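The other protein chains are all here in position, but one chain of the complex has been omitted.
In order of appearance the chains are A and B, and numbering begins at 1 in each one.
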Amino acid sequence: MSAPTTTPATATPSTKPVRQLGDRIFAGSATGAGVLILIVLAGVAVFLIAQAIPAFTASPAELPGGKSLTAYIGPLVFGTLLSALIALVIATPLAVCVALFITHYAPRRLAQGLGYVVDLLAAVPSIVYGLWGVAVLAPASLPFMTWLQDYLGWIPLFAGPVSATGRTMLVVGVTLAVMILPIITAVSREVFLQTPKLHEEAALALGATRWEMIRMAVLPFGRSGIISGAMLGLGRALGETMAVAIILSGSGIITFNLISSSNPSSIAANIALQFPDSTGVAVNTLIASGLVLFVITLLVNSIARWIINRRREFSGAN
Amino acid sequence: MTSDTRTDTDRSRTDGELAEQAVVPMPLVRAELPRWAPWGILVASLVVVGGILAATGNFGIGLTLVLGALLYAVVTYVVSRSVEGGRKATDRVVTIVVNVAFLIALIPLISVIVTVLQNGIARFDGAFFTNSMRGVVGEGGGGYHAIMGTLIITALAAAMSIPVGILTAVYLVEYGKGRLARAITFFVDVMTGIPSIVAGLFAFAFFALFAGPGIRFGFGGAVALSILMIPVVVRSTEEMLKIVPNELREAAYALGTPKWRTILKVVIPTSIAGIASGVTLAVARVIGETAPLLIIAGLTTGVNLNPFSGRMTTLPVFAYNSYAAPGVPREPFIDRAWTSALVLIIIVLILNLLARLVATLFAPKTR
Partner (left out) sequence: MKTMRPKRARIAAVGLAASGAIVLAGCGAANEGSSSGGASAAPSATVSGTIAGAGASTQQAATQAWVAGFTGSNPDATINYDPSGSGAGRTQFIAGGVDWAGSDAYIKGDEVAKAQQRCGGDIVEVPVYVSPIAVVYNLPGVDNLQLSPSTLAKIFDKKITTWNDPAIAADNPGVTLPSTAIAPVNRSDKSGTTQNFTDYLKAAAGADWPYDVSDSWPVQGGEAAQGTSGVVGAVKAGAGTIGYADESQAKGLGQAKIKVGDQFVAPTPGGAATLLESSERVSDGGPNAFAYKLNRTVTDASAYPVSLVSYTIACSKYSDAGKSALVKAYLNYVISPEGQLAAQQAAGSAPLTDTIRQQITPAVSAIA
C-alpha cells in the first residue's frame, strides 16, 4: 500500500494523536529499515549490472553456445515462465480450496491441526522436493504421461514422445505446484480467517448457503491476500533452483511439449548447473541471465500490485 | 476476536448484494435431503464405478476414486437440485469440490513426508546427532557440524531479517507516503526476484572487498540468506498488517495512545498469528538454500561454531553434496543425505512450534 494512513485523527487537527519521543524513534527506525533495504538492493543491482556488462558487450562467438545473448537466454526465459505458469495454474485453485476447507469446512478442532500441517509443509526445503520429484513423482507419472500422449496427443502440449525417465516439464511444474501450494494456502488461510465475522453471519442470517456466503463475503475480502500469496508462490517458482536442476531434463530449446525429454531449462536452474564449471565471459552471461530473471519477477510483481490496488477498498488500513 | 468491525461501505455493498438475492420468492421451508444422503450417494458412486471398471477389466484404485468422485458430484447435484433446489445443489457440489481438492493436495504432501521418513530413518541415530564428518570415510559419521551450521546461520539470518522486514512492513502500512514508500514497495518486489545464487555471489563479492578473496564464513552466508528472506517477511507481514481493521487504530488514537504504542500494542498483536506464519514461511524459504552458502560459507567436514571465522556447513549443503558427489559405496552417502533432509524438516517443525508459541503469547486475549 503506497499511501495507506489517512486516519480520521490526522484529518481533524484538533484531535491529533499524541506525538512522543518514542514515536519519532519508532517512525525513524521503520523508515530506516526501508531505506536499508534500498541500500542493499542498490548494492545488489550495481553488482549484477557490473558483472553482466561484459556479457552484453562480448562478441557472440565468446558466449556459451556461440550464438547471441538472446539466443542463449531466450529458451531459459521461456522455460522459467512455462514451469512457473504450470505450477501456478495447478496450485492456486487447489490452495484456495484447501484454505477454504481449513477455515470454513473442516470441523473446528481439526482445522487448527490442518493449518499447522500446511505451515509445516511450506517449510519443507526445496532440495527435498527435488529429491522427491526425481525419486517418486517422475516414475509415478510415467503411466499418466503415456495416457496423455495416447489420448490427448493431438494437443501440442502432449505430443510426446514420452520421456523414458519421466523427468519432464510437466513433472517439474507439478513439483513446483506442490512446493508453492502450502505458501499460497498459508497466506490465503490467514486472510480468510480475518474476514469480518459479521459479514459472514449477516450473509448466513439472510439465508445464504455456505457457498454463497463464501462467494459474497469471504472471497472478495480475501482476494488481495490470495493474489499476494500467489505472487509469493510464483516468486518461489520462478526462482526455484535446486528442485528444477535435479529433476528437469533440460537443454536450450523452446517447445510447448510438456512430456518429452527435451525441455527448456529455467534461468535459476541453469545458473546452478553451469556456474561451477564456468569461467570468464560464461560467468558474466550467467549473471546477465540472473538480471533477466530479476526483471521478469519485477514485471510479474508489478502486475500483481496493480491488480491488488484496484481492489484496495477491502483493505482495512485505508 | 475483532468480529464487530468493518467499514460502512463494505456493509452496504454486501447487504445490497444479499438483498438482490433475497428478492426471489421462496417458501419458508423446503424439503431437505436426509443426513445420510451424501454418504449414501458417495458409497453408491464408488461401488457403481468400481463395479463397471471391474466388469470391463480396467479396475484400478486411482481410476475408481477419480471417476467415483466425478459421479458423486454429478449425482449429488441432480438429486439435490430436484429435492432442494438449485442454490442448495450448487452449495453441495462446491462442498464436494473443496473436500476433494483438499484430499488431492494432501496426496503429494503426504508422499513427500513418507519418502523422507522412509529413506531418512536409516541413519536417524545417535551418531548422526553427535558426530561430524571429520576424518570419516565411507560409512558412519554424522551431521552434527551441519546441524549446528544450519542453526547458527539461520538464526543470524533471522535475527537480521525479521526486525528489518517487520519494520519495513510497518513503515509501508502505517507511515509510508509518497515517493519513498513507492520506491520501497517497488524494490521489495524486485528483491523477491533475486536468484538465490546471485545473493551468494553478491555477499561473497561484498565481503571479499574487505577481507580478500579467501573469505568464507558463516556470517556471510547469513547475509546472503537475509537478502532472500527480507522480501518474504515484508510482503507477508504487509499483507497481515493491512487487514487489521482501521477501527482498532482509531479507537486507540481516540484513547490518546501515541501511534507507536498503537502499532506495538494493537496493530502488531492483532496480526501476530499471520506475521508468525509469514516469518516461518520466510525461514523455510532460506533454510533449505544450498547454492549461495556453498559460495560464501564454503564446505567443511568439522564442527565450526564461530560464524565470523572459518567455513561452515549447513544441512542442505551437506545433503546436496552427499547426494551429488557420493563415494564408493554410494549407500552411506545417500542415507546421510536423506537423514539430513529429515532433520531439516524436524528443525523447521520445531521453529514452527516456536512461532506458534510466540503468536499465542502476543495475541490479544479475546475472552
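Simple rule for what comes next: contacts are C-beta pairs under 8 Å (C-beta built on N, C-alpha and C of every residue); 3 or more make two chains touch, one makes a residue touch a chain.
Everything numeric in this text was worked out from a predicted model, so none of it was measured.
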Touched by the hidden chain, restricted to displayed chains: A, B
Selected residue (touches chain absent from view) among A:P60, A:G113, A:P161 or A:G207: A:P161
Candidates B:G50, B:G68 or B:G141 - the one touching the absent chain: B:G141
Residues of chain A in contact with the chain not shown: 64, 134-135, 138-139, 161, 163-167, 245-246, 248-253, 261-262, 265, 272-279, 282-283
Residues of chain B (touch criterion as defined above) contacting the omitted chain: 127, 130-138, 141-142, 144-145, 148, 151, 155, 208, 212-216, 265, 294-295, 298-303, 305, 310-311, 321, 323-330, 333, 354, 357-358, 361-362
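As a convention for this text, only the chains that are shown with their structure count from here on.
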Rounded Å distance between chain A and chain B, as computed from the means of their C-alpha atoms: 12
Chain A - residues contacting chain B, complex: 1-5, 7-9, 15, 17-20, 22-23, 25-27, 29-38, 40-41, 43-44, 47-48, 51, 93-95, 97-98, 100-101, 105, 116-117, 119-129, 131-132, 135-137, 174, 178, 181-183, 185-187, 190-191, 193-194, 196-199, 202-203, 206-212, 214, 216-217, 224-225, 228-229, 231-232, 235-236, 238-239, 241-242, 267-268, 271-272, 275, 287, 290, 293-298, 301-302, 305, 313-318
